[in-house]
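For this view, one protein chain was removed and the others were kept in their places.
Showing chain A:
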């Protein structure tokens, strides 16, 4: 009986948070201008998402993040496989990859502004740049760390080098590739939201948060933050679901 309720355990945190939030606002422990009640926030969220500006901004951010991640994946996955299949090649580029992976992508905004102007291209390409390095690094390591026995097993059965690459190395690298994709999409979202706040954006969740703050429309601001949070969580969940479905052997 108790076990059957285990599925509802995650709800306890949510209910707890909402309860504390309601308590804090109803007792006015915090200035209501700074922290609106959950009801007000939810109303703003609903109004915004139901045909309002927030929904439009949400879709914009989803579009940009998806584009950035897709571009990054298309570039980074083949490149990671190539680098990973030759450890010497990877070692010779390791420093460059690690250096740029450690460089905050936000520091690249001015450069990309010069290159692409203030449009969508800049936001998407900076986010893609950040995501590429994360995905590349993970894919290459996934390929490099393919179990030696498994590669030998394929070789001993008479698999050609190309066969070993496609039948074994690629499959072996998939769990690590998904780690890269999940990290990549999270990073892309962070960069997109920051870019929407500060580099001449007219829309997107980052713009929505920033504008609401400027107008002191606190319920709208919290609603936009919640939307960004939901988006980040949803993207992560999406990739986890795909991974569980197609990389069922991961971690086993």
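Following the convention adopted for this analysis, a contact is a pair of C-beta atoms (placed from the backbone, for glycine too) under 8 Å apart; a residue touches a chain by one contact, two chains touch by 3 or more; residues count from 1.
Rule of thumb we're sticking to: contacts and distances are computed from a predicted model.
According to its UniProt record, the chain left out of view corresponds to "Nitrate ABC transporter ATP-binding protein" among "Na+/H+ antiporter subunit D", "Nitrate ABC transporter ATP-binding protein", "Tryptophan synthase beta chain" or "Spore germination protein".
Residue A:159 is the one among A:159, A:197 or A:226 that touches the chain missing from this view.
Within the complete assembly, A:249 is the residue of A:8, A:29, A:95 or A:249 that touches the hidden chain.
Not every partner is drawn; the one left out touches chain A at residues 147-150, 152-153, 155-159, 163, 167-168, 171, 174, 247-249, 252.
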